[in-house]
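What follows is a single structure, written as structure tokens, with notes after it.
Every protein chain but one is kept in place in this view of the complex.
We call the chains A, B and C, going by the order they appear; numbering starts again at 1 in every chain.
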């Protein structure tokens, strides 16, 4: 029976990073077969290994599927080919055989030369400008007639994700999402990582859900902004509305944050907060006018931090500043994400997943939620670099501020 | 010390529906006081009761807050006043003292006459056209200069929600959200209610999340559409995309729905489905062209059912037909909701809450989710007419179809 | 049609405590009917109310069921009767018509005199010694031939549970179990209540699950013991085993509690801990011998606190000191519970429910778990005095210690 085949090679820490076993696994799961043409295993864990495999499959579709999955483990086709492209013929519509990206660092071969793809994120396509040896990502709806889109799997090289080991924060945390672990330890590690990022001028993005305000933890985020640990904020209409509700009226969803008492039934204070901002015209004007004097929004806008607020179908209002068109909101998030080094997501499912979709795998990501499903869901959707912490958002943020205090104190 | 007071009365089944005890409770919780001026308790449960209370509070704000909460239990101020209105002076901005609605049937007094408010939903405002004795709801962002908006609490009458008793579906189900109850029984009750709604020409709205497709339960919804039990569908980009992915490729998120095997890694099939629809221009054209021949979308569009697809920040694509602007999507949902009699929400948190926000309390609502938090969240936000069923979406839909079969069979 | 009837009366804050509306509700839910023979509603909230109702039902069983449920709201039959008893004829077997208790303060009428039932807990029976005007509770399996057991519903008076209002801890907390509330506030309230209990010589019981140790939070409990805030501990084989594992090896389930690293695969350290204690003979001897020098067990035993460790079917070992016979363990728990004033349950489902079953309603109970189902389950089973906190066990205990520090500091 005729088979279709292709030869690929994997190099580096393919044992330690499980690239090799996962490659074998994939081939077999997909119903393919392989022959080991050459294998050199590093004698010690520090030495790189090398393997060259011939992949076989009964039809070209299966072969292509296998190759596409192996590429995520760093497999490169041995036969030297440039990447193939096809032209977009209709705005917002891709050529059928488009290559869909992962969030891993990716190179494509143009004119015999490997070129890094800019703005990598998952599930988008690669636009190539061969004349400038330039390649970058675009989401489907932004492609335009004439764009050259990478198709098939030739001339593509993906750098696999290398898990960390031992005592490093993320190794420690990626192991599981159980709440039955020492979270104070994990929070200290996160604080240390934030401190290092801060010191080397890196940027930290916070993605926040409204529970941050409902629980009275907005003050900790405000403090982190003041101390320079926050460089961008993503959220929705709810967090901004309750942040302003709490700044204006001292309540969140009508609950007094100092006493825990329900002082206002239902949503009225929050509608009043939106109405007040709509009346004055914008959040910025409310600060200028001295109407808004504290809270996350205040601290962020005063420092000119990017504050991307994406609307949703369940919103009241909306609050001025909230972007109600989804592709536009994503576009703005994409711009901000480009130079982020670390992301902390707290008590937000919708915005956490949305941000996870846009983050390159190199961005250290911490997801904090009391619901293990949120953490699992993010990893399931491909944000495998996310370290999950199943814990209380409020107590997490309080502890994070204390850990940073402690670290700064010991530095002096 | 000076106190502020107001006299209100409650009539009807105020004992049975807990209006009276909840009224007393509210007054005390808010720090007010009351004097019972007159009370007549029905001697039997079928007889109506009557109570007239003088409410006292130490400041006018507290008094107003108490009155506003008592109105939700049906309290009416004894002093006969017309409702008060103020003019909108800036598009999208309300007068400060705006009255914020509940989702309960509401009347306002215009020129001494009680007029029912049209299009009632929660957390919006009431626009009055006194010359036409007409009043209707508007969300904040749609109010326009010159609109007369109800302010304060005078001349407003709310008809409280009366819980059902005994063996009726909703009484049975509203009691708790535990998964440790006989769900086959509950599903039979829901089927019976759907059957009755269907027979008297009522309309049923389905709000669906993508898990309906991932679990292979799309076929049951398609069957319900064919048999006339679905009159409108709300959902997002994900459900429509996976529905079309499964119609075109037999997979949902790359998993073959016949075998349960992962046949395609990641999101590629789903991007291909979106791309195919974008290529042909619209879902309707895909049906015309014979490209799309089965599934929920196909069945719904073939019958001209309203299919409102609201985008979100985490979407890929989007699929043609998805409304990406949130206020526009809400506007479309509001229109559809007007003549709905029953709503079934399955495996959707975001769209369930969004729809719950728009539904008047008279619409029988069933929320089905494997996660008890979704059910609880909906009720917490004020959709108290929602009966929750904590169970598996796929098995729920399968059982629902079987129960309807059984009911129809016994009718013949 | 013949009906059966009985006249009952309710007195006191029957409006405010919802006794009256719940009574009405129950009668109607059960298919009975009522006539209001007399009603006096306090004109102000501070004045007591009074109502006398004639209850009607179509059969004596329904009537009895209604009466038995009304008794939980404090209803007392108007016709003066002494309580009725029947003799136990076989050890461990009750007369068929036995009265099953609630956890509310209960009195029975013996010889025309109301006598308080000792050791009240739910779902047990009342043994009467008429000659001593004495009545006390017994679980079914402990009744003995000749015991006089209360049957039917005559001559029984239950003092209903009065909900608290406003800013008090428990009112604040009983409202809901959402994690989206300010927990730091709630923890401060709990600390305040512990402080007050401590100062007036009250006793606090801790019920602990193994996650307390796994998360490294054992140190906070140990500190609370040292400072006199813990007067008894209930738990199982797991918590004691991991506490001793951490004292001996610095690990819990093989994870180093200082570094978070897995230093020992599987359960070996924990088996070694059990084996070491079995070798030396008992926990007490291990302390004497200087083998066990820290941890919860050490601190508790050193102070002679009652430490009731009840085994379970999933246990390894067991550890010496664990009671493996369930009725015996319950018996020991019952003894300890008698003079407890407050209970804190952390990260334990099985032991929390077991303890909840034994606690009289007067014992202030706080249930802390990251899983909302645990909190809900406890309330569903009748421990309605339990205030739930859905949060992280480790961070809760850390914050509790800090709050107590703060309170003590401000007292000086």
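Simple rule for what comes next: contacts are C-beta pairs under 8 Å (C-beta built on N, C-alpha and C of every residue); 3 or more make two chains touch, one makes a residue touch a chain.
The structure presented is a predicted model; accordingly, all values stated were derived computationally and were not measured.
Across C:196, C:316, C:339 or C:408, the single residue that touches the chain missing here is C:316.
Checked against the full complex, the one of C:267, C:285 or C:362 touching the unshown chain is C:267. Between the chain not shown and the residues B:286, B:390 or B:404, the one that touches is B:390. Contact with the undisplayed chain is limited, among C:69, C:243 or C:299, to C:69. Remark: the residues of subunit C touching the chain excluded from display are 29, 65, 68-69, 72, 90, 92-94, 96, 98, 100, 102, 122-123, 139-141, 236, 262-268, 271-272, 274-275, 278-279, 310-318, 324-327, 329-330, 333, 349-351, 353-354, 357, 371, 373, 382.
Although one chain is hidden here, its contacts on subunit B can still be listed: residues 166-167, 172, 175, 179-186, 210-211, 214-216, 255, 257-262, 370, 390-396, 398-399. What subunit A contributes to its contact with the hidden chain is residues 15-16, 18, 20-21, 24-25, 27-29, 31, 33-36, 39, 41-45, 165-166, 176, 178, 372-373, 376, 380.
Assume only the chains that are shown with their structure count from here on.
Rounded to a whole number, the gap between the C-alpha centres of subunit A and subunit B is 33 angstrom.
As a whole-number value, the distance joining the C-alpha centres of subunit B and subunit C reads 39 Å.
Each of the following residues of subunit A touches two or more other chains: 262.
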